[in-house]
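To keep things clear, I will list the structure first and then write my remarks on it.
Note that this complex is displayed minus one protein chain, with the remaining chains in position.
Then we have chain A:
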Amino acid sequence: MTALLPRRGLAQILALIVILAVDRVVSPQFFDLRLQDGRLFGSLIDVLNRGTPVALLSLGMVLVIATRGIDLSVGAVMAICGAIAASLADSHSLPVVLAAALGAGLVCGLWNGFLVAVLGMQPIVATLILMVAGRGIAQLITEGRIVTFSSPDLVWLGNGAILGVPVPIEIALGMLILTGAVVRGSALGLLIEATGGNARASELAGVGTRAMILAVYVWCGVCAALAGVIAAADIMGADANNAGLWLELDAILAVVIGGTSLFGGRFSLVLAVLGALIIQTMNTGILLSGYPPEFNLLVKAVVVLAVLLLQSPKLSGFAGIMARLRRTKP
């Protein structure tokens, strides 16, 4: 699994540590954990729990971005799949609910992949279609209402715990491991990176670049569906207007913080998820600090800027020169 964690994760880990330290300062109980009714509670668990939707989205998004694409529709796909899950929850068993929701995500991904890989549309435009239409579809499913449910199975998916750890966290971790195993355990990772790095050259080398692109959008759709189900399960209802709203931007941000270039090529799943956690740690910290949430956006921007500066080749070139100077000095 070493391939999952490249050498270049230092900036992200440092950033996370710094933010955690700041959180500890604004909220002294930040690292406290307690077990209650067989479930762990505490700010750290809260960060992980609330971070799952974006972490799941970033798992799909990072692959899409690695092929030099982008998927703006994930927030809308969350809304669609959340709406489907909520509508079916009280009348069908959990496997049926999950299959329907994930199947819908898969179809959404296929649609995006079809537009990009087969019709050759620019990803940003192609996925914009579903970003806009998707929310409409979700509203049609919920008939414009907030659909609530009480199915204990689905509620458990959002609020339950296994061995004390909330289920959403375990799902996200499972998806990270599954995605990592599929991508790095097969040749998919290399071929995705090659496709994103130089699609023409990869195609001439015999790589099925279309299939590769189709696959990442499908996976992105499935990840978004799962995030949508968890978000719905969490609030025991589906709000087509607000579910996953703007989360596509957080997912893209997480991927970028994770060091994957929007120009495609090299990607890291672990760092993308770490990016999602950095975002959520900040969000939670600001809430705990008692500052008005408006600050959240500003602070987010500053932290993103800092992480990106740490990654910038110019700056690291500068750091390299400084290091060399120090080394050459006796």
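Keep in mind that, in the parts below, a contact is a pair of C-beta atoms (placed from the backbone, for glycine too) under 8 Å apart; a residue touches a chain by one contact, two chains touch by 3 or more; residues count from 1.
FYI, contacts and distances are computed from a predicted model.
Within the choices "Na+/H+ antiporter subunit C", "2-oxoglutarate ferredoxin oxidoreductase subunit alpha", "Sugar ABC transporter ATP-binding protein" or "CcmD family protein", the name that UniProt assigns to the complex's undisplayed chain is "Sugar ABC transporter ATP-binding protein".
Across the entire complex, the residue among A:R8, A:H92, A:R266 or A:K300 in touch with the chain not shown is A:R266.
The residue from A:L140, A:I162 or A:L204 that touches the chain not shown here is A:L204. In the complete assembly, the contact with the undisplayed chain comes from A:L191, out of A:L191, A:A225 or A:V307.
Think of the hidden chain as still there; on chain A it touches residues 185-188, 190-191, 193-194, 197-198, 200-208, 265-266, 324.
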